[in-house]
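Down below is the structure, laid out as structure tokens.
Every protein chain except one is present and positioned as in the full complex.
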Amino acid sequence: MSFGTLLWIVLLLPLASSGICQLIRSPKKILSFVCIGVVCIGILEVVTAGLVFSRNTISSCGEWFYMDALSAYHLIVMALVFCMSSVYGKHYFDKEIRDGIFTIKIAKRYGSLWFASLATMTLVLVSNNLGIMWVGMETTTLVTAFLICIRKDKASIEGMWKYLIVCSVGIAFAFMGTLFVAASAYKLQGGFSGGIFWTQLRTVAGSLDPELMKIGFLFVFVGYGTKAGLSPMHTWLPDAHSQAPSPVSAIFSGFMLNAALYCIMRYTSLIRLVPGDINLSRDLFLVFGALSIVVAAAFILSQHDLKRLLAYHSVEHLGIIAIGMGMGPLGVFAALFHTLNHSICKSLGFFCAGRLGQIYGSHDMRGMTGALRLSPLWGGGLLGSLLALIGIAPFALFMSELLIVKAAIATNLIWVLVVFLAGSCIIFAAASKHALSVVYGTPPVLDSKPHRPSITDTSIVVLSLGVLLVLGLWMPNSLHEILSRAVNITEGMDVVTTVCVK
Amino acid sequence: MTIVLRLINPIFGLVAAPLLLGIINKTKAGFAGRTGQPLLQPYYDIWKLLHKGAVYSRSTSWVFVAGPLIGLGATVTAAALIPFGALPALVMFQGDFILLVYLFGLSRFFTVLCALDTGSSFEGMGASREVTFSALSEPAMLIGLAAVARHTSYISLSQMFLSTTSDSWLEWGPVSVLVGFALLIVLLAENCRIPVDDPNTHLELTMIHEVMVLDHGGPDFGFILYTAALKMWLLGQILVGIAVPVRSGNPWIDTSASLICMVLLAIVVGAIESSMARLKLLHVPQLLVGATTLSILALVLLPR
Amino acid sequence: MNTTADIVMIFLVLTNLMLLGSSRLGACIRTVAVQGILLGLLPLLVKNGSFLVHLIFLSAAIICLKGIVFPGLLMRTLRDMDAQHDVEPFVGYGMSLILAPLALVACMWFGSQLMLPVEIASSLVVPVAFFTITSGLFLIVSRKKALTQVLGYLVMENGIYVFGASIAARQPLLVELGILLDVFVAVFVMGIAIFHINREFEHTDVDRLNKLKG
Partner (left out) sequence: MVAVIPAFRILSSGLTESSRLRWNLPLGSLFVQIDPISAVFLIPILGLSAVAAIYGAEYLSVHREKRNLGVPWFFYNLLVIGMMLVVVARNGVLFLVAWEIMSLASFFLVTFEYERQTVCQASYIYLFAMHIGTAFLIAFFILLGCRAGSLDFDKVPPMSSSLAGVLFLLAVVGFGTKAGFMPLHVWLPYAHPAAPSHVSAVMSGVMIKTGIYGLVRALTILGAPPAWWCWLLITIGAVSGILGVLFALAQHDLKRLLAYHSVENIGIITMGLGVGLLGVNMNSPTLAVLGFAGGLFHVVNHAVFKGLLFLGAGTVLRSTGTGHIDLLGGIIKRMPWTGFTFLIGSMAISGLPPLNGFVSEFLIYLGAFKAGLTGGPEAVISALIVIGGIALIGGLALACFTKAFGVVFLGVPRSSHAEQAQEGGWGMKSSLVILAALCILLGVLSPLVVKSAANVVSEITSLPLEEVRTELSTVSTVLTHVVVASLILLGAIVFSIIVRKRLLSGRCVRQAVTWDCGYAEPSSRMQYTATSFAQPLTDLFGLFLRTRKSISPPKGIFPGESTLDTETADICEKYVYQPAFKRISSALSRLRWLQHGRLQVYVLYIALTLWILLIWKLM
């Protein structure tokens, strides 16, 4: 069946190209290949997603691969982030290549791992079997670990090691959770043949063992939550993000976290149908979301490293998404919308931070001033993305946060609202202080004049800001439709009800 | 006919204003046991000044010239707002006393600017004291008038005066006394009399109003003197209008009564000047704030 | 035959205790190897042993991986490095041994809390699984050498495997393969990582990897 094969292609193409990367002989060529290949795959993925939306679900080779609106939406986000990062990466490494850091060996590794991580994340999205989904997540960790230490210095290795250990432990817990869920399935009368397929579990979810499901969900939440960077399991995040090269940080922050969250969403849609503690997922999301926001605020307040700043911003925004997940249909809608906005905006932020870091030779914001004067494109991009990140209208993030506020008041979760607003105000104060000090002021005298940004760079910055602007002012009906379908899936509603956000 | 009647009052004021100064000086002379200068001395002075030439400082600009003229104009306009005894005001409307206060403000504004225009440090000093004290005396005056307005339930000077009758005094006696005192203090402050300022001191450091006009000469200075006299007269009119409840229907009696009271007021001022010493400059604000407090008391005490 | 199951379980506990108590890295690795072999026996102990082929194949795979390949890898890494034993851990060995029983009791309680469809005829399975996981975590948390942490992680995975094998032994290969692959890659990757660390820092003390903070 053609659609099934399409899923196979989406899955295998990256693997194939990661093999091909080993055959290419020059770093520049590899980068170009990565760029082109990823864009093609991205287009393919978007097409797949489109098909999913048109036919509601796609599944192939029995139950193993399955996509619905939720995964398709995330697929689109992933395609977007990966394409942006690859295109950006094409020019990002110019400096390293000139300095001779980015040798052919490293380039090969980079290319292969890049495609491999694309493949694994796709696996997470397309697999219907929760075990396979977990395998995908785990391999993501292991594959991306080496993307962090492209340049092998102490700091990056340290970052990688922490990332490796913390995330592996977390993922191990996630596996425990998966086992618990499986166990709860096997307790069904008459046994439950076959693997733990999400679709099948969904049909029988009503009769699953509540106790085991509950414990399973706890494990899964903590486990994948570690990967998603929810506080207090976020500790790996700033280290890894700050040490990775900017394109990698972009895919980390832009999609990997969301992928982990996506896994949790899958389980949420099950746990909601299980009799017993209905509010379990809600409470967890709210508590950890609020906690993440507070912690992020605390660390952003006294942060001098630009990329760590952005990393903590990711913690904050994942927290925002989490509290959105805990606020009923409207909140989930907002959260999913926020996912898209945050991915675009954060990737842009990392792009600009990376280039400015190259220009200044460090990411220490105390030494970076007058970026706007030094390089209007990246300085302006940084200012724009940071302003958007701290939720200034008319950017899209403002809208999604507004929606979350609305949801909070509608479900009168005032304490969450207070934490959210207070935290975001503190973060606003801190982040804008840093941003302004970096962007404005008089630039220091540098030995090397920054190069003129290429056309692709300009287009990345302008386009992503433009998209954010447009999404902030106008939400296309199709997007609204997609989102409300996804909401129905996570909320475990069988009948498709469109969320009214007016 | 009515317009003529209305014109009488301001013209009368314009003519009679300097007389008050004369009376005050006479009184002080009397206290000091001197014969003192003739009663009409102020008129002579002004006349003499008007017929002199003028000397202007090089540092001054047109503002320096415009100052006295605008001051005079503002005060003359103010004269058109206040009734006297049975003589009605030329213009009367709701809240005319607000305009009155701000007209004084206008003339003060330009006097101060003239002082600053000369660039002399003494005049600047005087100017700064002037604005300080007036900023404090304005609330006293307005709140006091508000109290009067409240117990007469009119907010136009003419109607206020008409409705402060003897029985209203019997009713609101204490309040009116408070207001009267407040206004008296304001009068002394605004006209730079003792205990706020000493009109005939000759040490620039201690002067307030006099020091501001050091550089004016000739007609300009004449205008200034005349303006001061007129201002004295107008404030006197207000005080008398509130304090003297002679409201027999007969215009002659009422008017002459107020006139007599004006003379009395002048004598009182003279008496104060010769019996009191000038306050330390630092204490003047306390005096004015005291006046404001009196007015506030008056306004709040009024039961309704 | 649940006696055999119980015996295996008890042996597992013992191996954990040894791990917590010993300071020599080499010894730890050998213990882990033993543990791996013990785990390999588990699939054969499943009640009503249908799917025999599959189970035998499975146990063979596990024994050769967990019992031979991984320890071998780690041994090689150990040989590459100079450090022979784990100097002063955060929590002393004696202390660890005191804590261990407490943890075991907690695990007993926890296991009794949840009704699991256990397919290995031993009441000890679930508690031992949790205990293994806990001691693995404890190793990661309380030791300093990177290698010990890898060991800890390995032990943790073993515990998870005990758990998985005991409750879900009947299902298709999927989960086991999941674990195997995962552990394989994990150990592999971590081995390389340690190699990097050693080359960069001339030591593998994780607590000295604390430059990134705040």
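As written, the chains take the letters A, B and C, and residue 1 is the first residue of each chain.
Just so we're on the same page, a residue touches a chain if its C-beta (ideal position, glycine included) is under 8 Å from a C-beta of that chain, and two chains touch if they have at least 3 such contacts.
All figures in this text were calculated on a predicted structure; none of them were measured in a lab.
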Displayed partners of the chain not shown (whole complex):
A, B, C
Just checking the interface: what residues of subunit B touch the absent partner chain?
50-61, 63, 68-70, 72-74, 76-77, 80-81, 90-96, 98-99, 101-103, 105-106, 108-109, 112-113, 115-125, 127-129, 131-132, 134-139, 141-143, 146, 149-150, 153, 155, 204, 214-215, 218-220, 223, 285, 292, 296, 299-300, 302, 304
Touching the missing chain, which residues of subunit A?
161-162, 165-166, 169-170, 173, 214-215, 218-219, 221-222, 226, 232-233, 235-236, 238, 277, 280, 284, 294-295, 297-299, 301-302, 337, 370, 372-373, 387, 390, 392-394, 398-400, 402-403, 405-406, 409-410, 421, 424-426, 428-429, 432-433, 436-437, 439-442, 472-477, 480, 501-502
Residues belonging to subunit C that touch the chain removed from view:
90, 110, 113, 137, 140-143, 149, 206-207, 209-214
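The rule is short, and it goes like this: only the chains that are shown with their structure count from here on.
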Chain pair with the most contact pairs?
A-C
At the largest C-alpha centroid distance from subunit B we find chain C
At what distance in angstrom does the C-alpha mean of subunit C lie from that of subunit B?
101
Gap in Å, rounded to a whole number, between the CA centres of subunit C and subunit A:
31
Complex interface listing, subunit A residues touching subunit C
129, 131-132, 134-135, 138-139, 142, 145-146, 149, 152-155, 157-162, 164-165, 168-169, 172, 175-176, 178-179, 182-183, 186-187, 194-196, 209, 211-212, 215, 238-239, 242-243, 299, 302-303, 308
So in the complex, the part of subunit C that touches subunit A is made up of which residues?
114-117, 133, 137, 140, 146, 149, 153, 156-157, 160, 163-164, 167-168, 170-172, 174-175, 178-179, 181-182, 185-186, 189-190, 193, 196-197, 200-201, 206, 209, 211-212, 214
